[in-house]
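Working notes for the structure below.
All protein chains but one are shown in place.
Here is chain A:
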Amino acid sequence: MQKLGDFKLPHFFNYPPYFTLQPVRDTRNKQVQLWKELILDYCRTQKIFVVGLEEDFPLFSNPVVERSLSHEAREAFLSALVSEGRAEWLDKGHRKCLILWHRIQEWADIILSFVKDNGLEDSVMTVEEIRSGTESRGTELHGIDRTILIRALRLLEQKGKLAIFKGTSTDDEGVKFSL
């Protein structure tokens, strides 16, 4: 099986026709499904949160079979993820896509577990500490994309689990937990 670093690539990745958008509906559906799963799996294992359509995202080409996904194909597969709530476009031109291999709700749950596990129920932390502080090491929160983190925190704020407050600059946004 071919690998991309540590990641095991599925067989279809070496089959040239999968790099061409298929015109026949059932075939296309199967193709889209395979690509959606691959993109999510890869982003999850490599902790990739943003995919740029015009950048060298490794999954977009396979030099072994000398094929690359057209822009149309890239947009089609990512749009399918967006429709499913597994991704969001970051710009109107659909050039950058936020990948939600955990949905926002799932991230919110992870944050809650993190707070409980570390006894932080009544503490205050900065947003940056949550994603890169010592407590975060070894957890899924380590290195999380800021945009996603803030979205999850806002969700929890709506549920009254915490309060977000601004510090002296955007880097200092703080969170007071009240679980």
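Just so it is clear, a residue touches a chain if its C-beta (ideal position, glycine included) is under 8 Å from a C-beta of that chain, and two chains touch if they have at least 3 such contacts; residues count from 1.
What we mean here is this: contacts and distances are computed from a predicted model.
**Student:** Tell me the UniProt name of the left-out chain, picking from "lipoyl(octanoyl) transferase", "Ubiquinone biosynthesis monooxygenase COQ6, mitochondrial", "Diphosphomevalonate decarboxylase" or "Vacuolar protein sorting-associated protein".
**Tutor:** Listed in its UniProt record, the absent chain's protein name reads "Vacuolar protein sorting-associated protein".
**Student:** For the chain left off this view, which of A:Gly5, A:Pro23, A:Pro63 or A:Gly160 is in contact with it?
**Tutor:** Considering the complete complex, A:Pro23 is the one touching the chain left out.
**Student:** When the complex is taken as a whole, what residues of chain A touch the one chain not shown?
**Tutor:** For chain A, the residues touching the absent chain are 15-20, 22-24, 26-27, 66-68.
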